[in-house]
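Presented below is the structure to which this report refers.
The other protein chains are all here in position, but one chain of the complex has been omitted.
Chain lettering (A, B and C) follows the sequence in which the chains are written, and residue indices restart at 1 in each chain.
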Amino acid sequence: MTDEEHMGWQITSEGTQRPGPLPRGLRRIPRGVDELATEHLVLNMGPQHPSTHGVLHVLVELDGEEVIAAEASLGYLHRGIEKLAESRRYHQVPTLLDRADYLSGLHTETAWALTVEKLAGIEVPRKASWLRSLLMELNRYASHLVWIGTFGLDAGAMAPFLYIMRDREMILDVLEAITGSRMMFNYVRPGGVVADIPAGIDAKIREWLSHASGWLDENDALLGGNEIFRLRMNGTGVIDRTTALAFGMTGGCLRASGVDYDLRRDVPYCAYPELEFEVPTGQRGDNWDRYVVRVGEMRQCLRLIRQLLDGMPEGEFSSKRSRALKVPAGESYAAVESPRGELGIHLVSDGGLTPYRMRLRSPAYFNLAVVDEALAGGLIADAIVTLGSLDIVLGEIDR
Amino acid sequence: MPATRPADVLHACGIPFEASTEVLGEVVRLDVSLIADALAALEESGFDFLVDLFATDTGERLEVTWHLRAFAQRSDLYLKALVDYDGSAPSVWETYPAALYPEREAAELLGMTFTGHPNPKRLLTTDGTEPLLRKSVLIRTAEEVRRPS
Amino acid sequence: MSTALGVLARFGAMIGLLLVNGVVLIYMLRKVLGRLHLRIGPNRVGPWGILQTINDVIKLLTKEDLRPDSADAWLFNIAPFLIFVPSFMAYIPLVFGPTLAVTSLDTGLLLAFALTSLVPLGVLMAGWSSNSKWSLLGGMRAAGLQIAYEVPLLLSALGPVMMAGSLDPVKIVAAQSGVWLGFIPRWFVLPQLIAFVVYAISSQAETQQTPFDMSEAESELITGFANEYGGMRFSFMYLAEFSNMFVVSAIGTMLFFGGWQLPWLATPAWLAPLVFMAKTYTGIFVMMWARGSLPRFRVDQMLSFCWKVLIPVSLAWVVLWACIQRLWPVVSVAVSR
Partner (left out) sequence: MWGSGILNGMRITMRNMLRGPITVMYPEQKLVIPERARWAVAQLYDADGNPKCTACRICENECPDHVLSVVVSPIEGGGKHIDDYVYEVGACMMCGLCVEACPYDAIEMSHEYELATRDPHDLVRVLLHDVDAASPRRVKGGDDA
């Protein structure tokens, strides 16, 4: 295959021409990686590789060190969550969803609760909304911490990964004290939350908050302040605005490409309409922008957590509901801004005890689809960093 | 960017459809053969973002849903079309590259094809797996799962 | 007869030093990295975990000697020794005390650099013969980088060599005794600061430590050229890495920090080796500290940094220093007149 053919061009008797305009956001037809190409080296990155963040398998076609094409091969963590949900009652589904995006289970749970509430017409007490928001922000911060650490590891810096554990342990302790579990919360249910926050937890969160900002500055100085890191990030893994939109990217990746869109502000849910925060955006959509946007989001997170603690209302934490919740037949969709982007749940109900069809619109799944566009043209080292900057969680991608 | 309503756009293209407003939002039901044209027209009218694509087994046929969003107007639109079991729908990857993965996923998990997909390999499951999300595929019941000592 | 025995004894001591060094350095690396990262490091085997490395060595030595089926057997088997032997031989010109060296050579420094520059050959061989894509990429990177960084490493050593007027490490160390202006130790690091910075950077690259560990690149190539190795062969490569660290740090001590001499004081002969080791280990600690703190360069950035920054700077410094040294007597005479 010649280079011209590869890039979607054809050589005919009239000269070189394109077979037609390529769809927006694409440089060439995404045929995948030719596994039998011998002039290039096809590298099987993963499923056991330290930098694929789980069991992702990326086929990378290399010309020397340069990446020619890349293709993600998924499914190593496919547990059939969507199928399993069809056999579980509405209040049992969150146990599955915790395991979909294991770094931010509360977001998935809340998305589920919002979807069911929308279809069943359940009113949620104000306190429950605020509690959900508080926990989601804590969880978002924890998830971003893991991202900043693993991103550092991808770039070769070991220190941040271990420093973030100091913060994260404190957050997980708080979440465990509130929900009963460190990662698999099972706390948000349709109609509200399972329990009120225990006494004394407010002080514990505030104690963490007093350190968090300084620790974040430390990690930011270790990575963002470092010249080597900047050299690595600037101008690599560029995903421009058109590509990002065309591939359905959401969250920090989309904002880094210059699209100012945040569900918390634009399609408000829970307590967010009452809160003040900014939405950081980038311009070029390279790795550096994605880094800056996420670190900016973490700072906004701290701001939101403070507001949520100060304004926590009194009242019921859950509306009265029967355990065997029946949802009228119909469909609904609700989404939350998870650390990775728009996490939506599409629910189809036939009026029975269990959902008829549950579709999880996972943000990392769509963000990962851009892998070929983002990786091709860079070096292996850039590919690793770009994959890391997309913040993928395989549990959510493979479901 | 022409800020027209989806119904007007589809009328202008002469595509027959059936629109309704449900809990879900604005839903447009149309024949599967018209999907490619409808999506191309809608994309041009400002629905530049494919939020999701998935299929549901309704018991008799498969219902494919295209979830579109117009960023400028902040409005969502759901297109639905019915496909026979093992039938096919046109691939819309040229209009929405975001459809590349979900089309592969829907194809393998519900047993259908998307014609024109550039890389129609399986995405999540291995070759030979039955279409898992069909209602005819049953998962183990509680009695089968329990392993009393 | 007595000379032959003496040489044998010295070689024996050298091998002992090398093995003890390897074990100590691996333990030290794990402890230092642990502490830098708010961890404890090894702490289960023996008091404070000091027996951990011995445990690991025994484990590695008793492991099955595996070779991939499709590997080039001969090259695959010989590569670890090609990496290990030169780094071990590079101990020969090190001067541990006024009379404590394996042998005194007029061109000792040259020998040390020549031997360390053989290492990339073995690395390339290991990467190629493993018949693994990851190893191949790692081997290629190592060859490209280590050869490139040889150049500034050598050039930066020229400054101290000019000051001492000899390539013999014993004479270079001896030239650094005494003080300038009554209180500044006559260490070459002060006038040769630029050369020292270049030396520090390129020695970090030469020993493949983070920010320059592209050939291993944990998060990219897993362990690069050493990917397919296990057991004893892997332990040889691992040992060579630490032995290299020791060698570059020891040479740095001799070139820039007065070798075995204490500042200001006369150094008793029994104390000299301890002073030398203390200085060398401080250098190694700094290398490990950088390793625990910094992200990794990209391969092309690292190469262009070497060819476009380090080499021109060190070349210019060599020329500048030659001019200074040549003109200084003239100028000082003119000034005093």
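To be clear about the criterion, a residue touches a chain if its C-beta (ideal position, glycine included) is under 8 Å from a C-beta of that chain, and two chains touch if they have at least 3 such contacts.
Remember, predicted model here, so these are calculated numbers, not experimental data.
Asks: Would you mind listing the shown chains in contact with the chain that isn't displayed?
Replies: A, B, C
Asks: Which is it among C:Ala9, C:Leu38 or C:Leu265 that touches the chain not included here?
Replies: For the chain that is not drawn, the touching residue is C:Leu38.
Asks: Any idea which of A:Thr179, A:Ser257, A:Asn287 or A:Ser332 touches the chain not displayed?
Replies: A:Thr179
Asks: Identify the residue among A:Ile171, A:Leu222, A:Leu275 or A:Val348 that touches the chain left out of the display.
Replies: A:Leu222
Asks: Which of A:Asn44, A:Thr95 or A:Ser319 sits in contact with the chain that's absent?
Replies: A:Thr95
Asks: For the chain that got dropped from the picture, name the residues of chain C it touches.
Replies: 34-40, 43, 289-290, 292-294
Asks: State which residues belonging to chain B touch the missing partner chain.
Replies: 142, 145-149
Asks: Suppose we count only contacts with the excluded chain; which residues of chain A make the list?
Replies: Contacting residues on chain A, toward the hidden partner: 88, 91-92, 95-96, 159, 163, 165-166, 169, 173, 176-181, 184, 186, 194-195, 198, 218, 221-222, 225-228, 230, 323.
As a convention for this text, only the chains that are shown with their structure count from here on.
Asks: Tell me the shape of the graph of touching chains, choosing from line, ring, star, complete and other.
Replies: Shape of the chain contacts: a line, open at both ends.
Asks: Between chain A and chain B, what's the gap in Å when you average each chain's C-alpha atoms?
Replies: The mean C-alpha positions of chain A and chain B differ by 22 Å.
Asks: Rounded to a whole Å, what is the gap between the Cα centroids of chain B and chain C?
Replies: Here chain B and chain C have centroids separated by 61 Å.
Asks: Give me the residues of chain C that touch two or more other chains.
Replies: Residue numbers touching two or more other chains: none in chain C.
Asks: Over in the complex, which chain A residues touch chain C? Could you list them?
Replies: Going through chain A, the ones touching chain C are 41, 43, 49-51, 65, 152-159, 162-163, 165-166, 222-223, 226, 228-229, 231-232, 379-382, 384.
Asks: Would you tell me which residues of chain B are touching chain A in their complex?
Replies: Touch residues, chain B against chain A: 22-25, 48-52, 54, 56-57, 65, 67, 71, 74, 76, 93-98, 100-101, 109, 118-119, 121-126, 132-133, 137, 139.
Asks: What residues of chain A sit close enough to touch chain B in their complex?
Replies: 23-26, 29-32, 71, 74-75, 78, 80, 82-84, 87, 118-119, 245-248, 259, 261, 266-267, 330-333, 342, 344, 346, 348, 356-357, 359, 361, 365-366, 368-369, 398-399
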